[in-house]
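Here the complex is missing one protein chain, while the rest keep their positions.
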Amino acid sequence: MAEVVRFGVSLDRELLERFDNLIKEKNYSNRSEAIRDLIREEFVKREWIEGDDVAGAIVLIYDHHRKDLLNKITDIQHNYQNVIISTQHIHLDHDNCLEIIAVRGNPKEVKKLADILKAIKGVKHGALSMSSTGKEII
Amino acid sequence: MAEVVRFGVSLDRELLERFDNLIKEKNYSNRSEAIRDLIREEFVKREWIEGDDVAGAIVLIYDHHRKDLLNKITDIQHNYQNVIISTQHIHLDHDNCLEIIAVRGNPKEVKKLADILKAIKGVKHGALSMSSTGKEII
Amino acid sequence: MAEVVRFGVSLDRELLERFDNLIKEKNYSNRSEAIRDLIREEFVKREWIEGDDVAGAIVLIYDHHRKDLLNKITDIQHNYQNVIISTQHIHLDHDNCLEIIAVRGNPKEVKKLADILKAIKGVKHGALSMSSTGKEII
Partner (left out) sequence: MAEVVRFGVSLDRELLERFDNLIKEKNYSNRSEAIRDLIREEFVKREWIEGDDVAGAIVLIYDHHRKDLLNKITDIQHNYQNVIISTQHIHLDHDNCLEIIAVRGNPKEVKKLADILKAIKGVKHGALSMSSTGKEII
């Protein structure tokens, strides 16, 4: 069971007032939660540089009419099934698909997969959302 | 039907050789596709600043044991159903969940939703993947 | 005179230990200073989006042999003297110059100046370092 400790932070009064406004605007219930998020964000950045087990999502936009595109995207995903958990497919309009691939594993492999998918002709845009497995950020 | 045109780009020979190596490493089949991706990337950045219809994904990591957390996350998603398409939920381990929310709509509203979800106590990390509806980037 | 207040932050013990290691590695003398920097960083990001008085630096790399390049760069800087404080010029090697322009003023104008300088033929790279006047972040 996680044990919670409390420590003091000293801050200029004016800066604190501005911080309180900022976190209210961002919907935080209290300062601790806002500061925890700033701290966790630093750790998640690190996990993607130095870690060996991360999680996230690859977002692709493509025109499914492109010849062989669906086959290519599926073939590649099968080659990388060790880092792919599942895939969500959305028909945005007559031509455009939004495909979101939930990924988990080694950050280098996940980035490589994102690069390969993005480079396919017909894939208009690819974005990699870098998050965490949550194990290291309590 | 989209009409393709061709134009010339002049580049230092040495820089072009290095570019060819870079795009081979990134799996591009040819220079045009690599350059198209660089150009599209600029447009997608713009869409999130100036546009009114974008697509993407919000990635959340949270501990589902937290009291009321699932209810809160679900309630908020219902309030923002105008920008949410669908949600994918993955059990990463005994405690941690990876939830990926496919989003589409006004970039300000999508960002607001991401901020609100991220600020919930128990949500360890939130990331917003900014992509496009594909309509404006052929 | 700035008045300093103190408030408590609660954090999981394990996360706090990892945070202590991180800030030691980054040379922070104590937690308060590290957390203040995370908070200030958020404000500086905001100043560049919503503020009207920011400070920073535009870094340019160019080959001074390019015909008319020095004239162009100087002419443009004179047109934008309202946001330019001073310029530092370094001869990196026989061909390449590093020019660092200290800027202060409206963020939109500063970005516009950076865009214009970067677009000049012969300017190989341009980067904008976004900082603050310090007035709003005590």
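The letters A, B and C name the chains in turn, as written, and every chain counts its residues from 1.
We adopt the following convention: a residue touches a chain if its C-beta (ideal position, glycine included) is under 8 Å from a C-beta of that chain, and two chains touch if they have at least 3 such contacts.
Nothing here was measured: the structure is a model prediction, and the numbers come from that model.
Under the touch definition stated at the start, the shown chains contacted by the missing one in the entire complex are B, C.
Interface note for the absent chain: among C:Arg6, C:Lys108 or C:Lys121, the touching residue is C:Lys121. Even with one chain removed from view, chain B keeps its contact list with that chain: residues 2-16, 18-19, 22, 31-32, 35-36, 38-40, 42-43, 46, 136-138. One chain is missing from the display, and on chain C it is touched by residues 23, 26-29, 33-34, 37, 40-41, 44, 55-57, 59-63, 85-86, 88, 90, 92-93, 95-98, 100, 102, 104, 115-116, 118-119, 121, 124-135, 137-138.
One rule holds in what follows: only the chains that are shown with their structure count from here on.
Chains A-B form the pair joined by the most contacting C-beta pairs. The most distant chain from chain B is C, comparing centres defined as mean Cα coordinates. Overlaying chain A onto chain C using CA atoms gives a rotation of 180 degrees, to the nearest 5. Separating the centre of chain A from that of chain C, both taken as means of CA atoms, is a distance of 26 Å. One inter-chain figure worth recording: chain A and chain B are separated by 9 Å, centre to centre, where each centre is the mean of the chain's CA atoms.
Contact of a single residue of chain A with at least two other chains is seen at positions 40, 137-138.
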